[in-house]
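All protein chains but one are shown in place.
Coming up: subunit A.
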Amino acid sequence: MAPSVSLTVPYESVAARKPRDLQAEVHQIVQQKGAFRKVTERSLLDEIQKPKHGDTKDSDVESDVSDESDEPETAQAANEKLWQRRMEMQARVADARNEALSVLDAVSLAASGHSAAAQATMSPALKQAVPKGGFRPKVTEPKDLSQNAKKRLQDLSVMTRSQSFQNASEKFGSASTRLESEAQKQSKYWEQMASLRSKGWQISRLPHDNRSVVVHFGAADSSQQYRDKGMAYIRQDENGDLFIPGQAEMQTQKVLCVRVHRGFKTTGSFTYRQEPIEGHVKLHQDLLLAREALFMEELFTEASKEARLIANIGVQARSSSITFDLSEDCSVEVAYSSVRSGKSTQRHADDELASMVGNTLRLMLVAEHQQRHVQRSQQAPPPMSQTLRPPPEYVLLRPIINQLRHHQMITPVLDVLKIYKSSLEQAGLHLTYTTECISNQASTHLTLEALKELITTEIKLKLPSETLLSVKVRTHLSPPMFGTQFSTSGYSSECGSCALSPTSSITAMLQTLNDILSRDISCVVLGFIRRTKNQASWHGGDVYPIQLVHEESNVPQLSFVIGCREGKLAVGSLKEGVDSAPRVQWAGELSATQQEARSLLDTIGTWITESSSS
């Protein structure tokens, strides 16, 4: 065989002289090194490595290159070198051509006996020199091989055969392991599907895509968009475990957080957390997470829609939060953000309020879903019409705000009553009250339904004179009330009559309450005085110590002081001081304005003098 030769035309120097266009360069590279699609990383690495190994055949070229780089030659020398190389190349090509032609001649001569085509390929010189079909191929009988050679041949065939068997066995082995793993994957697939079903997840095939299996994790009766989102394809990974795609996005899902602000401080926060349940497979956990995320998204979107509707009652909706005020310095914020803060151990005062709001919101959405299901499955659909029916609005925030504001309004009333009660008790008078929530709902277990209604709380008071009084506080955020209304039943005694017609002012309410109580206490006092006639000792001035003595036994029954304290009517008891001088221990204030207190005291004074003179 001819030794392999490598011929390289030094194109770099030419390229260095005059810039060539990229297309020509690319063409040259393709011609010399082959197509680009055959270029692999490895081949490129090899090419880089090759010169470093110091291939002997390339040494002269390299040295030439290094020569070139060492001392830049003139154009004349470079051209000469190029021509020299070209001639060398041509000589070699001519050699090769010669050899190929002589081989062609030989083969043509051999085949010329049988084929006309072979005759045509013979060179004219050969045709003249040798007759056609001068060569005849002849099959020779195989020689008797020596024992040794026979054995070698036999060994060779045995070896070849065993090698092919080995190849086949390897192939079968790999196929069997593949099948085995496939079967394992299949059994794992069905096992996990069954466990998913047993945990209560609904699995179904899609009607239009028969091959994929989906699992439903969303609520069946949510709006169309959330119902579509509430299903996921079940896929199988390389290990045969089932998974739902898109889980990575779910990890960074936003969460719903309820915060209570008082002034500029956050005094309570609540974030609902789906606690991972022990002993459940990852898929189950993922589905729970996905369900939670979807539920949160729907809850916030629907609440935002509602918040925009009820902006008139002071609800502000922003892109990622809803805020509503409870009182002047207290507000509740429902935020939907991607901040997944760690579990804060810090406890706040209003955590309970926040968790109540958060949990109730969730319950309201579930209740709305349930209600939709009942409506859908028990009422025939209305006739189809051209006007599109908008999807019904959810009622989520309104009941909560309603309830909280109602509570907020009723607290000051109860606080005032508490003060009255304790102070009057010290004076020996009894004021009792009970609160009762009035609901139209007959059964007690449908509390969520009851939340949506008008809330009415009735405070039943038993005044010191045993007169019954009822105070009603009603809250409704829709027309016609748009807030809270207070009203009292009518009070009437010999000290005057009083009643509060429905009003939304809490000040008016407290004033009326004061008025009624003052009148009632006066009434009681008058009663005592009448019963004890002249027994009551009476001193003028701002403080009226009153001692009530039993008519028959002359035993003092009750002694208290009514007087003016800081301009307000107050009830207290008479105590002995350090220097055995009488001192008044005030129990509580009764009246709101100075003028009223003064006039009332005057009235009491007149009554007392009248009764003692008679």
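The rule is simple: contacts are C-beta pairs under 8 Å (C-beta built on N, C-alpha and C of every residue); 3 or more make two chains touch, one makes a residue touch a chain; residues count from 1.
FYI, contacts and distances are computed from a predicted model.
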item	value
Per UniProt record, name of the chain withheld from view ["Zinc finger protein 593-like protein", "Phosphatidylinositol glycan anchor biosynthesis class F", "Mediator of RNA polymerase II transcription subunit 18" or "Exoribonuclease phosphorolytic domain-containing protein"]	"Mediator of RNA polymerase II transcription subunit 18"
Contact residue for the chain not shown (choose from A:114, A:265 or A:376)	A:376
Interface with the undisplayed chain - residues on subunit A	207, 220-221, 373, 376-381, 383-386
